[in-house]
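Shown here: the complex without one of its protein chains, the others still in place.
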Amino acid sequence: MKTAAIFGASGYTGAETVRLLLGHPEIEIGALSANRRADEAYGDVFANFSGQSLPTTQKIEDIDLTGIDVVFSCLPHSTGQAAIATALDHVDTVIDVSADFRLSDPAEFEAVYGAPHSQPALLEDRVYGLTEFARSDLLGARLVACPGCFPTCSLLALLPGVEASAFTDSLIIIDAKTGVTGAGRKATLGLHFSEVSDGAHAYGIGNHRHAPEMEQELRLFGHTSAISFTPHLVPMNRGMIATCYVELTEDWSVERVRQLYAERYSADPFVTIMPDGEVPQTRHVRGSNEARIGIFADRVPGRAIIVSVIDNLTKGSSGQAVQNYNLTQGWTETLGLGATGLFP
Amino acid sequence: MKTAAIFGASGYTGAETVRLLLGHPEIEIGALSANRRADEAYGDVFANFSGQSLPTTQKIEDIDLTGIDVVFSCLPHSTGQAAIATALDHVDTVIDVSADFRLSDPAEFEAVYGAPHSQPALLEDRVYGLTEFARSDLLGARLVACPGCFPTCSLLALLPGVEASAFTDSLIIIDAKTGVTGAGRKATLGLHFSEVSDGAHAYGIGNHRHAPEMEQELRLFGHTSAISFTPHLVPMNRGMIATCYVELTEDWSVERVRQLYAERYSADPFVTIMPDGEVPQTRHVRGSNEARIGIFADRVPGRAIIVSVIDNLTKGSSGQAVQNYNLTQGWTETLGLGATGLFP
Amino acid sequence: MKTAAIFGASGYTGAETVRLLLGHPEIEIGALSANRRADEAYGDVFANFSGQSLPTTQKIEDIDLTGIDVVFSCLPHSTGQAAIATALDHVDTVIDVSADFRLSDPAEFEAVYGAPHSQPALLEDRVYGLTEFARSDLLGARLVACPGCFPTCSLLALLPGVEASAFTDSLIIIDAKTGVTGAGRKATLGLHFSEVSDGAHAYGIGNHRHAPEMEQELRLFGHTSAISFTPHLVPMNRGMIATCYVELTEDWSVERVRQLYAERYSADPFVTIMPDGEVPQTRHVRGSNEARIGIFADRVPGRAIIVSVIDNLTKGSSGQAVQNYNLTQGWTETLGLGATGLFP
Partner (left out) sequence: MKTAAIFGASGYTGAETVRLLLGHPEIEIGALSANRRADEAYGDVFANFSGQSLPTTQKIEDIDLTGIDVVFSCLPHSTGQAAIATALDHVDTVIDVSADFRLSDPAEFEAVYGAPHSQPALLEDRVYGLTEFARSDLLGARLVACPGCFPTCSLLALLPGVEASAFTDSLIIIDAKTGVTGAGRKATLGLHFSEVSDGAHAYGIGNHRHAPEMEQELRLFGHTSAISFTPHLVPMNRGMIATCYVELTEDWSVERVRQLYAERYSADPFVTIMPDGEVPQTRHVRGSNEARIGIFADRVPGRAIIVSVIDNLTKGSSGQAVQNYNLTQGWTETLGLGATGLFP
C-alpha cells in the first residue's frame, strides 16, 4: 500500500482524486490540504464524502509528509510550485494536476501564465503525462505534469495522425465544449446557476492558455504551425468535446486514419475508437476514465473531422493522474479506474 | 388587421409563431392546423396557451382559407408543399418556416431531402427570407422561404465578409451548437430528458441538410467552395451558436471586418455586432429576435473567428417569419418582435 | 406617461422589472440604481439589455428623483427603508419588491429579519400588495409592499378557502419548490452551477422568513394556527410550486372548493383555476404573470391538495409589482403584462 496526500482537496479536481483513490486497492489517503478550508472534516468540504473515513483538511504547510509516498497536487496554477519542490524532498512521486509543469520552457510559462516559474530546474525531468504517449517515461518518474483537460481531449484526437504525417501542416482547428466543473469551484457570477444554465457561449477565443500547451506537444510530433482553439461553456457538470478539423495529406483517407487510430490505441484500455458512423457522447463517459474518439469524413474533400470526448474531471484530470501514478509504480494501468460511465 | 392561419401548430415553431402573433398589433390568428392533434383546444396542445382565446386545431384540409390573409406554414419538411400551393390560391402570402422552398433547385431538393419536389414552379418566385439580405425582394412577396436555423445563424455571420471578398475561398468551417427545441417535438429516445441532459454530442457530421442550403447562399455572394459544418446538441431548450472559422484575404484585418459588419448591419434592428472582446451568449437572446455577432482574431495569423448567436425558435425560425411578413406588407420590421430576451 | 426609477437594478427582480417596464405602454424608465455596479451601461450589468436605450446605473443617493413618478424598489431586505422614506417625499408612489414593508408589525419585522425597522410609521399605511386581495386598497396607494414569492404562490392557493372557512384550523402544510433565481444573483458557492444542477434539496426547514408573512395574512382571513412551510431548491431558473395540504371543514368537498376558487378568481386576469385533473406546471407560466392553481382530492378522506404555480420573478415579484402599480393609477390591470409564457 502507498499513502497519498492530496494538495488542493477543496476544488473539484481534488475531490475527484479523493473519489478515485477511495476505490483504489493499492493507495490509501494520508493527508488532505485545503488552505481556505483547513481544519474541516472533508465531508463538510464535499458533502458526498461525509461518513467516509478521511483525514481532516490542513493548511499545506502543516502537512507532515513523513510516511507519504505520493502527492497528488490539485492546486490552482502558479500556487503550488514551491510546495511541489518541497514535497519532492520527502516523497517518491508528485503527480501534478495543475498547469505548472506542463510547459517545458519556463519562458513560455511566464508568457502564458503571467509570472515567472519558481522551479525551472524541475521542468527538465518532469514527464508530460498524456498517458498513452508517455508510458515509457512514466515508470519511475518522480514528477508528472498531467495535461490540461482540453489538451488531453484534443491531443488524443490529433497525435496519432500528426505522428503519421496524415495531416497537413496548414489546418488544425479545435472547437471544444466543456462542462462547468472545468471552470473550477470558485463562486463567481459567471458560474452562478442562473447565468450558466439553459444557454451556451464561447470564451477565451484566440487566447486560451491551453493552446500553447497543445502546440508544444503537437510540435514534438511534427506539426509546426499554429492551431486554432475555441472553447465553449455548456450547461452540464462534466464532459468535454474536442471537434477537430484537419486536412489529410496525400494517400490518406478517413478510413485509413480510423484504422491507424484503432491500431495506435489497440492496447490502450481507456481509449475507444468509435465504429464508422457512431458519434461519441460526453454523457456516456461520465465519471469514467475513458476517451472516445470518432473519425468522420468532412463535406470538404480531403478533410476529416475527429471528435473526442472525455469527462474533464476524470480522464481530463484526476483519472489520468491516477492512471499515471499507476504507471510510475509499474502497476496495472487500470487500478482504481475500472468504473463504467454513470449514465444516465 | 390581417388574419393568419398557422399550419403545423403542434410543433415548436408553430407554437412560437402563435406566441409572437398574439403580441402582434396587426395580425389576428384565424386558424390552426395540427393533423395529429386536430379538434383540440390549443391550450391542450401547448399548455402555456390555455386561457388564451384561440381557434380549435383542425386538420389542414378542413381549414377554410376564406378570410385568411397569410399562412405561416410550420409543417415538417416535405409534408406541406401541396398545402402551400393550394393556400396560394386563396391567401395573399405564405411564409414557409419549413425546408421545402429554401433550395432553389428542385434537383438539389430531391438530392438532399430524398423525394422529388411537388411544386417546382413555385420555387422560381419564392423569396429566400434571410431578412437582412432580402428586404428589397420581400415587399409584396407571396411566398417566402424562411432559412433554416443554422443557415440563419451562420449566414448572418458570414455573408457581409463574403460579399466584401474579405474571406478566402479556401476556408469556411462552421462549428454549431443548438438547443434541443431545434430537433422538434417528436417523442424519441434521443430527445428523452435523461438521454440529453448533462451531456453534449455532435450529430449529422459531414452530412447535415443545412449545409447545402448555406452553400447555395454563400455561392450567391461569391464563396464557391464547399464548407465544413458540424452541429452539436447542447442540453438547453433554446439557443444556437455558429462558431465560424475564416481566413482573411489580403488587406483585411479583424478590426476592419468588425467595422464592415457594424456598417452593414447598422440599420438592422435585430442584428448586433458585439464590441471588441465581448462574446455573445445564447441566453441573452432567449425568446428575442435578436442575432448577436462577435468577431475575434484567431491565434493563427490571418484568420478570424466569427461567433453568432440566436434563439433558434425566434430569429432562427418563427421570429424571422414574422419579421419577413412585416416586410411583405410594408410594415415596420419590428412589429410584434420588440421583446427583450428573457434572462435568466 | 409615468417615469419610473428602479432601485436595485442589478439583481434579478430589478432586471425583471426593467424587462416588463420596457414593454409597458404608460411607463418609461428614468433611472436605475445599482450601488455595487454604479456608472455602468445597463447592458453591461445584464447583457440581454445591451442595445436598449436605458439610463446608466447610479448609486441610489445620486439619483435625482425630480420628474420620477414611481419607484420600484428591488433592494435586498433591510437596505432600502431609508431610501424609500426619502423617495416618498419626492415621488407619488413606491412599489417595494423587498421584504421590508410586508410585515405590518415592526416588532415582528425585527424578530424575523434581525434588525429594527427604521421606518415604522410607514408600515401603517402601506398596502400589502397581493393584488387579487388588495384591489380596493391599491387605488391611490403611495406605498405598496409586494408579497414574497412564496407567500404570493401560497396565499393565492389558500386564501379563498380560508376566507370561506372551508379549511379547518388544524392543518395547513405548504411544501414549496423554487427555481434558483429566487435565491438572488449573489455569487455564492451554494448557487454555483455545479452545486445546484442535477440535484435538489430542502432549505430553511421550519424557519424560513416567508412563513410569518404567510401567517400574518392567513390570520387576517381567519386562519389562526401556525402553518408548516418547507421550501426546496430545484435546478431551474424560474418557477415556483406551492403544494398545499389542507383539511376540509364539514360540508366542503373538493369540487365545491374548486367551484369557490373559480368564482373567487373569475374576474382576475392572472389567476387560472385548472380544470379537474389538470396539474399546473411552472414551465407554462415562464416569464408570464399568471398563477395557475389546481385543486385535488387527497387519499386521506376530508383533505384537499391545492397546487399553485407561478414564475417567481414575475407574478412572484416584478410582475405583481407592475400589476399593483397599474391599479394604484387606476389603469387596466394587465398593462405591460400580456405576454404568454415562454414555452419551451
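For clarity, chains are labelled A, B and C in written order, and residue numbers in each chain start from 1.
Please note the rule applied: contacts are C-beta pairs under 8 Å (C-beta built on N, C-alpha and C of every residue); 3 or more make two chains touch, one makes a residue touch a chain.
Remember, it's a predicted structure, so these values are computed and weren't measured experimentally.
Student: Report, in label order, the displayed chains that the undisplayed chain touches.
Tutor: Its contacts among the visible chains are A, B, C.
Student: Check each of C:77, C:223 or C:286 against the chain that is not shown and name the one that touches it.
Tutor: Residue touching the chain left out of view: C:286.
Student: Decide which residue listed in C:137, C:163, C:268 or C:298 touches the omitted chain of the complex.
Tutor: C:298
Student: Any idea which of A:30, A:129, A:160 or A:287 touches the chain not displayed?
Tutor: Going through A:30, A:129, A:160 or A:287 one by one, A:287 is the residue touching the chain not shown.
Student: Specify the residue from the set C:10, C:152, C:194 or C:318 that touches the hidden chain.
Tutor: C:194
Student: Tell me where the left-out chain touches subunit C, residue by residue.
Tutor: With respect to the unshown chain, the touching residues of subunit C are 171, 173, 175, 177, 179, 194-195, 197-203, 205-207, 211, 225-230, 232, 234-239, 241, 243, 245, 279-284, 286, 294, 296-301, 303, 305, 307, 309, 344.
Student: List every residue of subunit B that touches the chain not included in the displayed model.
Tutor: Touching the chain left out of view, subunit B contributes residues 12, 179-181, 185, 187-189, 191-194, 196-198, 235-237.
Student: Kindly note down the residues of subunit A that lie in touch with the hidden chain.
Tutor: Touching the chain left out of view, subunit A contributes residues 12, 15, 19, 22-23, 46-52, 181, 197-198, 237-238, 272, 281, 283-288, 290, 338-344.
To be clear about the criterion, only the chains that are shown with their structure count from here on.
Student: Over half shared numbers or under half: where do the identical copies subunit B and subunit C land at their interface, same or different?
Tutor: Counting which numbers both chains contribute, over half are shared, so the two copies meet through the same residues.
Student: Using CA atom averages as chain centres, what separation in Å is found between subunit A and subunit C?
Tutor: Computed from C-alpha means, the inter-chain centre distance equals 46 Å.
Student: Could you give the separation in Å between the centres of subunit B and subunit C, each centre being the mean of its C-alpha atoms?
Tutor: That pair's centroid distance is 36 Å.
Student: Give me the residues of subunit A that touch two or more other chains.
Tutor: Subunit A, residues with two or more chain partners: 194, 197-198, 235-237.
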